[in-house]
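Left out: one protein chain. Kept in place: all the others.
Presenting subunit A:
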């Protein structure tokens, strides 16, 4: 197995993976979307709202704001998000005791009043009780207030997973894609350059004697070049043991953290499976 970093930025990571089956890469990708926990606002108490936005729109906007979760995913890991979910579920089925619930919520406050001129209330105006949990971006407009309008809100944020609601998903993009092999049949190619022209990624290059591949990893296997070639000289096929994993973060977690956490969750689930299988070793087979 061979893993290399293709690109890394504040909010995105691109990894080249060789020799790992696609289903495993796909599992990591899906876990990045659905299983890696983050913090998000889950309950809003509206103490005052004379703005033009309805209470539920305000609550929805607040829930969408990415909260910094790098520290929180360790700090609030117990109880697991599944237990927290029961806490806020409307149908009252066996709720955890109140002291358990207290431990998973972070309280935040938002207060703003427009006195004599319009004001825009930003995510940066949210005050958090926990210095480790705060809005990642300070400049997200939440509401605009006309003179005389005010809001006073109490927010409760908790860890959750994309499985429950997309607001907890740490990744805005999580995709795996194929790597191409481009073959040009030199006997057939007349160097007309049509393939170079149509390629949306500028992967191909025309030299005096042949069609060259500039950067194979840029190829998205769109097959435009194949369609454009008048002599059926070019072919693009996916490699079977090399893939690219690309993850873009909402800002709540670093992209590398998302990959790490997703892989960790997968590993711990497999370990659980393994434990069970080992437990069953030596058991007599009983006919059903």
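Criterion: a contact is a pair of C-beta atoms (placed from the backbone, for glycine too) under 8 Å apart; a residue touches a chain by one contact, two chains touch by 3 or more; residues count from 1.
Methods note: contacts and distances are computed from a predicted model.
A.B. asks: Name the absent chain by its UniProt protein name; which of "Glutamyl-tRNA(Gln) amidotransferase subunit A", "GMP synthase [glutamine-hydrolyzing] subunit B", "DNA primase small subunit PriS" or "DNA-directed RNA polymerase subunit Rpo10" is it?
C.D. replies: Record says "DNA-directed RNA polymerase subunit Rpo10".
A.B. asks: Where the complex has a chain not shown, which of A:148, A:193 or A:230 is the residue touching it?
C.D. replies: Once the missing chain is taken into account, the touching residue is A:148.
A.B. asks: Just to verify: which one of A:13, A:28, A:44 or A:65 makes contact with the chain not shown?
C.D. replies: A:65
A.B. asks: Kindly state which of the options A:83, A:100 or A:140 is in contact with the chain not pictured.
C.D. replies: Checking each option in A:83, A:100 or A:140, the one touching the absent chain turns out to be A:140.
A.B. asks: Need a quick check: the contact residues on subunit A for the chain that isn't drawn.
C.D. replies: Missing-chain contacts on subunit A: residues 50-53, 61, 64-66, 118, 136-137, 139-141, 143-149, 166, 169, 172-173, 248, 250-251.
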